[in-house]
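Only one protein chain is missing from this complex, and each of the others stays in its spot.
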Amino acid sequence: MLTAQFLLLGAVLFCIGVYGVLARKNAVMVLMSIELILNSVNLNLLAFSVRHGSVDGNTFALYIIAIAAAEVGVGLAMVLLIYRNRRTIALDDLSEMKG
Amino acid sequence: MPKVPGLLKGLGVTLNTLKRTTIDGANTVQYPHEKEAPPVRARGVIALREDNCTSCMLCARSCPDWCIYIEGHKELAPPRRAGGKPRQVNKLDRFDIDYALCMYCGICVEVCPFDALFWSPEYEYSEPRIADLLHDKVKLGEWMETVPEAPALEAGAEKKGKK
Amino acid sequence: MTSTESLIDRRQLSYIAAQAADARLNVELETEGMTLNIGPQHPATHGTLRIIARLDGEQVVWAEPSCGYMHRGYEKLTEVRTYPQVTALVNRIDWLGSFANEVPFILAAEKLMEIEAPPRAQWIRTILFELSRIANVSLFLGDLGVQMGAITPVFMAFRDREYVLNLIEGATGGRFHPNFDRIGGLKDDLPAGFIDETRVVMKKLRNFCDEMENLLFGNEIFQSRTRGIGVIPKDVAMQYGLSGANLRASGVDWDLRRDQTLPMAWNKVDWKVWTHPDGDSYARCWVRLQEVRESTRIVDQLLDDIPSGPVMAKVPRIIKVPEGEAWVSTENPLGEMGYYVVSKGDLGPFRTKIRSASFNNISIVPWVLKGVYVPDIITILASLYFILGDIDR
Amino acid sequence: MNAALLAADLPYWAQALLRVLGGVVAVLLPAGTIVYVFLFKMMSFMQSRLGPMEAGPYGSMQLFAEVGKWLQKEDITPERADRFIFKIAPLVVLVSTFLLVAVVPFGPDAWFTNFEAGVFYMLAVSSVSVLGILIAGWASANKYSLLGGLRAAGQLIAYELPMVLAVIGVIIQAGTMNLQDIVLAQNAGSMFGWDGLGNPYILTQFVGFIIFMIAVQAELTQTPFDMPIAESELVSGYMTEYSGFRFLTFFIAEFATAGVFSLIASVLFLGGWGIPFAWFGWDTMDSVDNWMNVVGPLIMVTKMMLLSFIIMWVRFSYPRFREDQLQRFAWKVLVPVSLVNIMITAILKVAF
Amino acid sequence: MSTDAVAAIPGDTLRERIVDDLRSAIGDALLDSLVKPGDDVWVRVRTDAWRATGLALRSLGFDYFCFLSAIDWMPSPFGKGEDDPTAPAPERDDTIAQGYAGGETRMQVLARVVHPTLHVGVNVKCDVPDSEPVVESWIPVFAGANWHERETHEMFGIGFAGHPDLRNMYLPSDFEGHPLRKDFPLLARIVKPWPGIVDVEPLPGGSDDEEGDAE
Partner (left out) sequence: MLAADLLVAQNIGFGIIALLMVVGALRVVTVNNVVHAALWLVVVLSGAAAQYLLLSAEFVAITQVLVYVGAVMVLFLFGTMLTRARIGAENDLNNKNWKIAIPVSLLMLGVMSWVIVDGFRDEKLIENPGEMSQVPIQLISDDIFGPYLLPFWALSFVLLVAVIGAIVLARKD
């Protein structure tokens, strides 16, 4: 197994995630794309963890998973709030930050 | 939140029933294998004693569901006493009860002045086709075998002859 | 708007507020409104009642029962039938307590004819009346469990109700639809052995009531599901004409068996009218449970001293009821069941208004369902206890 | 089932096949037994009736009749449903069950996998079924189903937390997350210096056990926590639109999961495949006699039946909660109590 | 115990007093009344005083709403559906005769309210004008009248002014006709002839007046 194969997979996922963030209009879809990006980062972390024979990568992967959970929680709460006030979750329509 | 006693009592009831069913047997009956006898008065099916029927139409007229069909004709019967005039009697041609319509109210049995109709507790006569629930006079006559004696009455009842 | 109406509105509002305070997790996610059709084929509406509920999340914004799936037009049908035929018909209104349906109709006809059944007939009528109440309400107790997810009570209810039905069948010949009452008395006397059997069965039913109390009423989950749910205040209950246990659970001490003089045997024995001050679902269920117990007591006492004598008064063979109007209502298992019979001197009634208990009891549903949660719809409907035939007639 | 036992002699593919077969047996056998013994017979007896009696002696073949009936039923998909998701949803639920059984140890060498983080894995995998239920509810294009699915999701997430927290007490006491080691720790343990009984954690972690069983009841959506399928409210919740084979899949998953959770509970709290007084002083996994690989599974099945009995007994006796009461119960009672339990366990662990 | 309650059940004097109280409350809107001894009390009020009567009764303590319905006093033109369809239609008496407490119109609205502590009820009737069958709604008086009025509207075609929604309760919304009106035929009695019409066929050639000695 090569280091590069994991890193390349991570890169592909990352770019797909970036595309999703840029191209998607629906707030939930954007959040999902962010999850893709976070996962690609995790993949890199773990690959390097193995590469260097240290567990630090594992630790930080765990931290990232926890952060992702928190992010999704808050993000979805915001989406619901926006939806409640405006009956839409299309981000383009949200030009102002009023509740 | 929940206090324990009420919840445990509920478990006790089901466990008790489980115990009782195991020891004393269930309250249900394995139907096709064993059957419970219906009470004597049970209104299962109407039986016809054809000899008594004079096709007077009273039952058909008083049926709330109009489910009794009677056809008959008059006919001369030999005189009862020798030398008498030949009697004119009503001869029954058709006596059908449509059990798909019947609501088992028993009015026809009650109004019959000649004791031609009886209740039988027999209940197993369901049919896959609804048209087969129309019982003709032959079939109704066959039910006569299953008609039981009227039950004894509870103490204190005024004895009276069967009407 | 009168002042009472605004009072009701205020109560309704505070009720909604209290319910909303109980919101799950205290976090309400507002969702798109949704219309939920409960019924006509739905396991919770024992029969074919349909409830159209407008929901916000799981909270009911507006609910309306839609009945008529079982309308048989009995009021019209009575106009083309003779009095004995109508008796067979009205059996089918509240099919769980059939015998009790016949009694007020027969009493109304007897009132118009100004005859009275002999005492023995009155006694037997009362006994069978109470037996049908037991058969009806014990099924309610079992069904209550099913509506709330407990599957065992219903089997116990069916088990013990079967004994009562056996008694009714043994006496009348009809398990569900006795058609045993006649104008002027009864069709027949009791068969031998009825009294002893009934005593045994009444003991079993008291035992059944204890079981229900332990299995269901004492259960904390059941209590938390029913207490404070679907509160109907006294004055609202009266306005909507609720009757029976539903009215008594709202604290109105009114029982037609006690509070009117009818040629029946209730006032000859010692019994108690149970009321409950709360007016919630639990109160309604609890009052019914006590009523089953009380009914077994009534039956036991009546069995002790059945007068002897005939069971039929002298009536002509062809019954023509004199001209007039009469209203008779009795305390049926479901509540006040009354017949307003208008006679023109014919073989059959000219017009019969059937005042069935469930129609009034269920007409409060739009009021009481406002602001409750979907699971509470079921609890409240179950505790109001209706029979479809009794609503639609 | 004893795949690991034969591992030395068998090629890779044969081992894998054996494990798969063992897994199928370990899922279907308990499910079938639970359905027949408890759902058919015990429930009937508790309701004063006999239950199925026609198929086979005492209706023992009834289950096969039912399976046959379901299999030959038409597989109906609602017209407006999301077909693909509708079809895979029951399989997701079933997969969760199969993944769960993979960590359960049945004997010293009778296991499918021996994860280091077995308990953790079990908790992770059990949450996958939520996904299946949620998409089953959504894809049915039915309001009752959707409500049922949402309720299930809310409930299963709410009760996963108490379950995790209840298990943590055991983990602290055993000092390991490996299920096999937890079994060993219980049976080789001692109480107040007396090791005759071992140290089944049901005694020391009684609070944890109760919370775990309540959470299991909720995870399995059995009464009093069966709002997602709530017969009288939501018809059949997320299962409303399913028929035939796919309903059977849900059905198997439900009862197999009950069995698997009972197995896990008996591993965590009842000493797993060991029993008191029959633990002959073994103190490491290697020292356990080989015959335990045969007796162990039997002991496990016995314990599973015992715990399933309790689960089903409660199911047949209680009415159900309301959704908000259930959530309140989870967050305001179970979570705090289990946190206190963890605290006390940790303190005692450090103290002794 | 029940004996006290029985003693408290009011007699006819109470009923008469109720009628007097009602008369003083609504004045000459009370057209007619009937106190049947030992039975019940009927009053008939003017159509325009229908709601006022309800309010007056409430203020008299009649808080319990029992039912509301209507009566069509026209004799049915179809009889009991037991006529021979081949024979010419029989003559029927079609005079409209109202019942207790009189009346002037074909249809009357009938309601019953009860005093919850005195345990005495009052049957209130009011004529429904033939030309425009509308009376006032009782919903402001008794909220429970809602469904009863809907039912009455559906069955008799009587309108209730002030009722928020007089949808059909039982029948489909596009159903035509008002089933409980006497001129609405009961189809079940029309599509099938009465089996009682068919009589025993006479003896061919024999005269009918000759009676046999049987039975």
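Lettered A, B, C, D and E in written order, each chain numbered from 1.
Just so we're on the same page, a residue touches a chain if its C-beta (ideal position, glycine included) is under 8 Å from a C-beta of that chain, and two chains touch if they have at least 3 such contacts.
Not measured: the values here are computed from a predicted model.
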Among D:Leu134, D:Val170, D:Val235 or D:Met300, residue touching the chain not depicted: D:Leu134
Contacting the left-out chain in the complete assembly, out of D:Phe120, D:Phe245 or D:Phe309: D:Phe120
Residues in chain A touching the chain absent from view: 1-9, 11-20, 22-26, 28-29, 31-33, 35-36, 39, 42-43, 46-47, 49-51, 53, 55-63, 65-74, 76-81, 83, 89-92
Chain D residues touching the omitted chain (full complex): 12, 80-82, 85, 115-117, 120-121, 123-125, 127-128, 130-131, 134-135, 138-139, 141, 146, 149-150, 153-154, 157, 160, 177
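We take it that only the chains that are shown with their structure count from here on.
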Touching both chain C and chain E (chains): B
Chain hops separating chain D from chain B, counting only touching neighbours: 1
Farthest-lying chain, centroid of Cα atoms versus that of chain D: E
Selected pair, greater C-beta contact count between C-D and B-E: C-D
Innermost chain, taking as reference the mean of every protein Cα atom displayed: C
Chain whose mean Cα position lies farthest from chain B: A
Gap in Å, rounded to a whole number, between the CA centres of chain E and chain D: 64
Whole-Å gap separating chain B and chain C, where each centre is the average of the chain's CA atoms: 29
Per-residue multi-chain contacts in chain E, two or more chains: none
Touch list for chain C against partner chain D, complex: 22-25, 34, 36, 42-44, 58, 145-152, 155-156, 159, 215-216, 219, 221-222, 224-225, 373-378
Chain E partner contacts - residues on chain C that touch it in the complex: 1-2, 5, 8, 67-68, 71, 73, 75-77, 79-81, 111, 235-236, 238-241, 252, 254, 258-261, 266-267, 270-271, 324-327, 329, 336, 338, 340, 342, 344, 348, 351, 353, 355, 359-360, 363-364, 367, 392
Parts of chain C lying in touch with chain B, wherever the complex brings them together: 81-82, 84-85, 87-89, 91-92, 120, 152, 156, 159, 162, 166, 169-175, 177, 179, 187-195, 211, 214-216, 218-221, 223-224, 306-311
